[in-house]
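Yeah, one chain of the complex is gone here, protein chain that is, but the others are all in their spots.
After this line comes chain A, so read on.
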């Protein structure tokens, strides 16, 4: 994190990421952002829970990425991303959380998935259990609880506690997942929306 005098609410990196100063990023050396990603205030990302094979230190240049995020992702206020933990060959270890492009995570959602594809919309107050896999073009409605290890196929609409596939994304509904416009609406010097 830069130590410049506070200027705006967000820190904007060269690759276009907008990270709120009030976001809580733990273990930043293990977090990879693809670029053009927005992290709003009060978001918590646990990069410190990295894969344990790389000894106790965790620092340095090893490939112990805990969370890797694609481009144009949007993390709303109060959500939490943490790598899933599981038993592998008799030992407990955390596995990396991988996320594609154009992933939206709503307010106060907790994501502990293993893999999230591209163009995924996660609503408010959603809990995604450990090691879940979510494929491309999926919409998860508000308040859903996705159980651990669940796999959600592409183009599904998911809701409920526990989560169930309740429908399919209609044909032509794919543009709704684009987050390029949403990206432009936050930041320190927001451009006015095109007329």
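Quick note on the criterion: contacts are C-beta pairs under 8 Å (C-beta built on N, C-alpha and C of every residue); 3 or more make two chains touch, one makes a residue touch a chain; residues count from 1.
Operating definition for what follows: contacts and distances are computed from a predicted model.
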item: Protein name (UniProt record) of the chain left out of view, among "General transcription and DNA repair factor IIH subunit TFB4", "DNA-directed RNA polymerase subunit beta", "Dynactin subunit 6" or "Phospholysine phosphohistidine inorganic pyrophosphate phosphatase"; value: "Dynactin subunit 6"
item: Touching the absent chain when the full complex is considered, from A:16, A:125 or A:187; value: A:125
item: Omitted-chain contact residue, chosen from A:50, A:138 or A:156; value: A:50
item: Of A:82, A:98 or A:135, the residue in touch with the unshown chain; value: A:82
item: Interface with the undisplayed chain - residues on chain A; value: 24, 26, 44, 46, 48-50, 52, 56, 58, 80, 82, 85, 87, 91-94, 108, 110, 112, 125, 127, 129, 143, 145, 161-162
